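What follows is a structure written as structure tokens; I'll ask about it next.
Up next, chain A:
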Amino acid sequence: MSLLSIRNLTKRFGGLTAVNKVSFDVEEGAIVGLIGPNGAGKTTVFNLITGNYRPDEGDILFAGTSIKALRTHKIVSMGIARTFQTIRLFQKVSVLENVLAGRHCRMKAGLVAGMLKTPFEKKEEREALRYCVEELEFVGLKGQESQVADSLSYGNQRLLEIARALASEPKLLILDEPAGGMNEQETEALVGLIGKLKGRGLTILLIEHDMSLVMRACEHLVVLEYGCKIAEGPPETVKNDPKVIEAYLGAD
Partner candidate 1 sequence: MGEGMILKIENLHVKYGQVEVLHGINLHVNKGEIVTILGANGAGKSTTLNAISGLVKVSSGAIYFEDQPISKVPAHRVVELGVAQAPEGRRVFGTLTVQENLNLGAFTNRDGDNIIQTLGWIYELFPVLLERKNQLAGTLSGGEQQMLAIGRALMANPKVLLLDEPSLGLAPILVKAIFKTLKEINEAGLTIVLVEQNARAALKLANRGYVFEVGKVALEGPSADLLEDPNVQNAYLGGNH
Partner candidate 2 sequence: ADTIKIGLMAPLTGSWASEGEEMKNIVNLLADEINANGGLLGQQIEVIAEDDGGDPRTASLAAQRLATQEVIAVIGTYGSSVTEASQAIYDDFSILQVANGSTAIRLTEKGLKYFFRTSPRDDEQGRVAAQTIKGLGFGKVAILHDNTSYAKGLAEETKGLLEKTSNSIVFFDALTPGERDYTAILTKMKAANPDVVFFTGYYPELGLILRQKMEMAWNVPFIGGDATNNPDLVKIAGAKAAEGYYFLSPPVPQDLAFAKSKDFLKAYKAKYGSYPGSIWAVLSGDGFLTITEGVKAAKTTDPEKLAEFLHAGTQKVSGLTGKIAFNTKGDRVGEVYRVYRIDAEGKFILQDK
């Protein structure tokens, strides 16, 4: 059984069909790239997976269960975490607290425990802090815990988004243009990070226009155009698919 299975997914905005009967699978442990021209509906697919939009048709199965009607936070707690195309950090909040946001769904202390600082709450906080610090270290942001998120450089903000997503211990991580706004050196580091994530057993679905990253990081590609899937397969095959070249890559 695949970890994520998209079945006949359709989403319309008014007269526009942004996603049109798209189906594909993401196997456990795989790194899958979702590519396609601007406006092809990639981000919309992500928004459908994470419950930000509701599909008009089709279904989304995560580990066998349909998640298409669940609310976003529920989906996150089931094990899907994401980053956003335009960075959406909590700008005026410290870096570590940004990561703690991701940890939220794995914690239990409520209102009363928080007011009274019960031993359970204290222990849980301590562990959460430790876990989040580790995740920050993992993405390479050690020592910046107390900075305000918006004071980080653009590339680091992207990494922070990844750390926040990781803090929820997802099984599936979905990244929307993680290398957007990064220079080639930073992109290089990102490829390394994605490799390490795979090492941890995570499954990753990503959107990216930087083909150098896509080619190096992904094992499988799905190509959308005008909301429809036009190709799917291993990177080398897709790269040479004339339809993909015409719609997306352009001739050299």
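Selection criteria: all candidates are chains of the complex that A comes from, given by their letters.
Criterion: contacts are C-beta pairs under 8 Å (C-beta built on N, C-alpha and C of every residue); 3 or more make two chains touch, one makes a residue touch a chain; residues count from 1.
Predicted model only: the values in this text are computed from it and were never measured.
**Q** Could you check which of 1 or 2 is in contact with chain A in this complex?
**A** Candidate in contact with chain A: 1, the rest do not touch it.
**Q** Please give the residue numbers of chain A that touch candidate 1 in the complex, ascending.
**A** Its residues touching candidate 1 are 13, 16, 36-40, 43, 85-86, 153-156, 177, 180-188, 209, 211-212, 247-250.
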